[in-house]
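Of the protein chains in this complex, all but one are displayed in their positions.
In order of appearance the chains are A and B, and numbering begins at 1 in each one.
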Amino acid sequence: MARFAARRLLGMLLVLVAVTVIVFVIFNVIPSSDPAARIAGQRGATDPQLIANINREWGFDESLPVQYWRMMEKVFGGDLISYTTRQSVDEQIWEGVPATFSLCIGAAVIWLSLGVLFGYLSAVRAGGLTDRALTILALVGISMPVFWLAAIFLYYLTFKVELFPSGSYVPLTQNPLDWAYHLVLPWLTLAVIFVGFYSRVLRSNMLDAMHEDYVRTARAKGLSDRQVRTRHVLRNSLIPIVTLFGLDFGVVIGGGAILTESIFNLQGVGQYAAEAIENLDLPPIMAVTMFAAFFIVLFNALVDIAYAWLDPRIRLGGSAR
Amino acid sequence: MSEALLAVRDLRVEFVTEGGPLRAVDGVSFDLSPGEVLAIVGESGSGKSVTAQTILGLTRSPNARIEGTASLRGEELLAASEAELRKVRGDRIAMVFQDPLTSLNPVRRVGDQIVEAIRAHRERIGRGEARGLTVEMLDSVGIPQPERRIDDYPHELSGGMRQRAMIAMALALDPEVLIADEPTTALDVTIQAQILDLLRRLNRERDLATVLISHDLGVVAEIADRVLVMYAGRVVEEGALDEIFYDPQHPYTWGLLGSLTRLDRERPERLPQIRGAPPSLLDLPAGCAFRPRCPHAFGRCTELPALETRGGETAGHRDRCWLTPGEKRESRAVGGRIALEEAR
Partner (left out) sequence: MASPPNAESRPRGGSPWGLALRRLRRNRIALGSLGLFVLIVAFALAAPLWADRVAHTGPNATHTLERISVDGERRDVVSPDGTPIGPVWLGAGGRFFLGADGRLGRDEMVRLMYGGRTSLFVSLVAALITTLLAVSLGLLAGYFRGATDAVISRLLDVIWAFPVLLLGIALGTALAVGGLQIGPLSLSSGSIWIPILIIGFVYTPYMARPIRGEVLVLREKEFVEAAVAQGAGPLRVMLGELLPNLWSTIIVFFTLNIANNMLLESALSFLGAGVQPPNSSWGTMISTGIGLIYSAPLLTIIPGTMILLTVLSLNVFGDGLRDALDPRSRVRLEAHAGSFEPEERSA
């Protein structure tokens, strides 16, 4: 097990290096415009001295490997500055982390619990009215643009009927109740998409599992339907859900929350990136992309390790003899 | 018969499918006496597994139609409620399935699954006691170091060990009947012999009535007392083991016997098989279902023969074939052995 984990983490490091290269390629190699002008953003148009400075600092007049190294220095050295806003990118990201994490973790708790609940009900009452209704809900959930749902919530539940505050983030340490109150709508927005998807996946896994031989054995042993469903069907069906969750959570933190944060004005990392996009301000986008990818790669590795731990066939290197 | 432990009368199981009604089991009857080993033999699609599963109520579903009776010591099973059947399953009638690798939950320990079976029926037994019982059971089926194996996962055991564990689980509650559905099919030949030995030992030591289902008459010859031969959902011949092997009355049985290769005989030029394929259960021929593949078919075969004693010496030896006893004796002798003649 430990060897497996070590190998996996090593592989992760390699992928992370590859990620840094890709980010470099995306931002500095592929585009054909002048790199310094790109990085300077809007200010570059009126300030030729700035362009010269950037050229020097980022090494654009030198070879690609040097450029790569300079970029890494800036991003990881905390030295990255947005020339448009004149603020340190790293500081801005750090400030936005609590909001982003609050949003993502809360939404994740909701979507996981509801997803599993609905998926279980759908599978158990397969073909019935509950199942059909939940399937429709799930399909609609995964078909709608997140930002559109956010806008609808905003309009109907904060404006037409002033049920919830219209946005902004209240730190947990300041006032827990208020913190939650401001996050309810964003949580629901983000969760709706995933609840639908997860309930379908669990439903599908459970229905598959119900046809497995070991379920037949469980019934032949005299277990009640409910015991069979929870101890065998659900138990086995949850394993892939755990891995799926790990991946999705990484994606959500990494970028899925951008749209929700922007609409509800939560001032998290995602919104920071969204504002940078609007201004075509590249340094923040570089940094956010890099960190998001890092987070996902890390999560992927953790998920692989968790899966190995949960499924003894993988953990014990089981070769069916 | 009041001595019969398990009495099945006229069992019929029909499924509603996309292609129409499918008669998987068509009027099967048999008795199982205490301590007896009854073998049910047939190809895939013959209905043997469905018969067994239906007795335990495992085939109940909205698109299944089940008729007939199956009673355990006089208690009716087919019409019993789910709750009543649950008490029977595992506790009074236990079942072992074909592939122990897929028939055991791969992510749970073997011991846990046996303990679960025990505690499902004996609520008063605590975990510790159940574990102790489990270790005993694993030992009694011949698994070495049972106190270590109990915490293994199914894939950590060899095929033979897994099947022994399945048998241990089935016997943990000391049932009256054991149904073994193709218990050796997924195993190596050498392991097959071990498992059959185990089943025979358990049958003798515990006086355990056993229903052994197989497609292989050779496997059955080791331990069966009586044999039921099934084809296309019907019993086409039944009798004591010796009667079936030395005085078979039905052409299908001849075919099965003929396809057994034996070490003490000359190697045949071609591996003998029964020509043709089993019929689609959606579209059975009228009369005797074996007719299209039978080289001895004649006019009367379009009428379904009843299961009766015709050429057999005892009343328990019955078959479904219109041929006269004399014709049967002649037809089944092919090159000095019993087989189904290949061509007309």
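Here is the rule we go by: a residue touches a chain if its C-beta (ideal position, glycine included) is under 8 Å from a C-beta of that chain, and two chains touch if they have at least 3 such contacts.
None of these values were measured; they are calculated from a predicted model.
Contact with the chain that does not appear here is found for just one residue of A:Val242, A:Ile277 or A:Ala306, A:Ile277. When the whole complex is considered, the residue among B:Glu18, B:Glu123 or B:Glu205 that touches the unshown chain is B:Glu18.
In the full complex, chain A contacts the hidden chain through residues 15, 18-19, 22-23, 26-27, 30-34, 37-38, 124-128, 139-140, 142-148, 151-152, 154-155, 159, 204, 207-208, 210-211, 213, 215-216, 219, 225, 250-251, 254-256, 258-259, 262-263, 273-274, 276-278, 280, 282, 285-286, 288-289, 292-293, 296-297, 300.
Going forward, only the chains that are shown with their structure count from here on.
Centre-to-centre separation between chain A and chain B, using Cα means, comes to 54 Å.
Here chain B touches chain A in the complex through residues 56, 58, 82, 86-91, 94-95, 97, 99, 101-108, 116-117, 120-121, 153, 155-159, 166, 169, going by the rule given at the top. Residue ranges of chain A in contact with chain B, taken from their complex: 212-214, 216-225, 227, 231-232, 235-236, 239, 310-313, 316, 318-321.
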